[in-house]
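Heads up, this is only part of the complex; the chains shown haven't been moved.
Chain naming follows the written order as A, B and C, and within any one chain the residues start at number 1.
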């Protein structure tokens, strides 16, 4: 699989994503500068990494969403290519309107960095094929704005269309509000677009991809994507 | 202009007149005022710092550069240093702490190293006060706000509460970076005929004379005569880091310096002095953020996120290209010369013309009078027999776990990104933090960090407390299996003009030096922060130490909080210890008193060697060296985090409270699986070893001591 | 001609204002019982060059739509004045 990681000024999880994907796939991972007009040809998966693009000043992800490379990302998504926004990348995707909703400050009004358990809601997306239905996995979170928000009615529609892919859950899989570290509505941690090829995810799978660091559930995301691509989609 | 208004003493001014052979002009005088301030010149402490051992096998760069560097093998080194940002944080907690983090990161960057880990040492006042809560909230948010955005993980720290810090909170910021040794940057490598370049943020009136400000006591009204607050821009810093590392990798620069205290003047004169070259700077070419800045304001501004580069003119074009890629201002504003003069021009005129070495290095040393504190004997008196032993030792333990000094700091460390860069093997929450260090295509190594401070012990027994602080870091590292490489420190003290304070400081430093020599572990960098006092209150003597240790692989790493049912529990090291200046004594009796165990180099060496062997030979399952709260608190933490209780039945050699809560000396709590018992015993044969009992059930039960369920322990610890 | 535009950006009513709530609680704790509600927003001051006030307002509106305001959750108000040189 061919992966491109976009580097915005202020990205700081870009190299982590590059390393996680390179070590998983055994292939070089392209790094694309925010000012570039195009993605490398034959890119299967574009990752918008975590960090503080443009300092996250004004609103998280707002300025990055308007940088030149985002046109190419939009086109890639339109053509059915896979896009994964992690943390700040998720925020950028909502600002770019590639995903609905927005991410408000955590209910604690503080940055929160800790391991987190998530429940997988769908296993039929390109990003979750390797998960078991309702599997509870552990990815760390590290963000200040992770409270997913949409007006109630649109939220219902989002749910009905099955766009919620990950929810914060207790280790036993309960998705009661207490299990959410940031107050996210309906414990939403990750959503896809209607077509299913663009995923925004607040927790960090690339931080859970190396046994030396303790957690490895993140590998399931890469396995899913690899499986999807090999499956000829 | 009078020399006194810039903070110079009469003696200093006379030295200036004598050396220059003329009267300095106003700009020059202001430069001296700042460069010869305590903060920049170390004029009160230089003789003390000479007491520290600075040589060791692993040392690549000792004190004197922006940071120390130790060898990690395969051509890689670890640069590290800790620095204070106390005064700015007291005035503006968020920005003060944030710019402290930014400053230490640039120190590491200035060595040519990529910053890979931060830690923070925080000292707060009475936790119940609204003032403390507000300061704490701002400081923690500032550290996180900067470190998280800039993408350097904060992997651990130290938090201390004592009313002595209510008016003077301390913020000590530590950073470590990894450098390919052949690319290491030094400030003594500039040649003449090179360009002097400013990279990064524009220069404004931020923190002008901040260095001088850090060298005076906080006035009663901190809003009077305060310099402009510095604002940190982590986004600019992130760009600066990436830009500088790209410049280094492409070998486009000869040398660089971060701009910390005293901005342009200190960074440029340091390069000129150390490299033995002259320098001509044109202040009119410095990009400014504000109109109407005077030459001395430009020269002394402490605007953040700037670096000074020395560039060969042939490479300047490429340097500009890299800077443009990162959208950073990059301006040539001077050159190095062969005439040995340090010259600044502004408005077409020469405003400074001085010998470079004289600006930074030559502030006359001040020998403050020193006197043993009159009440020292009283501080050290402690008749244990006069203390009535508490009836309920369980309640004592619970109260210690509730002590904000010993309780969980998760609410702080969770506000920091401890995992970015994906090399954090063990983040905050344990006795040491462990980081993976990648060495190009060679195998990675692992570095363990331990940060310690025990100001209470330094108060009642400065020499012993200093030694204990250093020794604690070395014990923790050894117990987890790391080979100590070197340490850095920050000496936080009140005004040295008080002879008793000066005596305490000297004793602390002597104690630290004794321990370092006794355990053969050198100092590679450090920082001093004086005048931490208000008219009403002085801080406790507060040396803070961070030691780095090497683990060549994780097989030889012995973790903590890993008890399993049936493990045998041992206390390695002397069973009897002291109550002097212990948390127990303070918390239960409100006494800050008593001597501590004297440092015993032989016993420490023996203990740390056996501890490292235990880890290397995997003779134990879990281990924790004893620190605040003594054996009882160590037992409680191990039990809570392992999720298993223990039954202990020990012939207690002293009073139970002394045995359970005493502190000091080389001691550790081990859990050993039955199969490893022979090996473990053989390693510790000939050294004091007490078998305590076994790990089992969900109650921590100490015969003749206390019996508490894990739930009760956790309830107290999290409170 | 130079214009100064002040853009006040606030959360739409109905959108959770966590920061406003926290400020409200803090002020109440400080004894401000008279307080009934707090909302926190942003203000952006622009200095811009445009031939007429109408044109300046149009520019400012463009910047709001393009970047300064997230229409999903925020609304805004522009006030304009001439800026002397």
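Just so it is clear, a residue touches a chain if its C-beta (ideal position, glycine included) is under 8 Å from a C-beta of that chain, and two chains touch if they have at least 3 such contacts.
Quantities reported herein were computed from a predicted structural model and do not represent experimental measurements.
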Since each distinct chain appears just once in the view, could you give the copy count per chain for the complete assembly?
A x1, B x1, C x2
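Definition applied: only the chains that are shown with their structure count from here on.
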Approximate Å spacing (C-alpha centroids) for the pair chain A, chain B
36
Here the gap between chain B and chain C, centre to centre from mean Cα coordinates and rounded to Å, is 42
Between chain A and chain C, tell me the centre distance in angstrom, where each centre is the average of that chain's C-alpha atoms.
30
Residue set of chain A touching chain C in the complex reads 58-59, 62-63, 66, 95, 101-102, 104-107, 109, 147, 149-151, 183
Chain A touches which residues of chain B in the complex?
141, 144-145, 148-151, 233-236, 238-239, 326-327, 414-425, 436, 554
So in the complex, which bits of chain C are touching chain A?
14-16, 18-19, 22, 42, 66-68, 70, 72-73
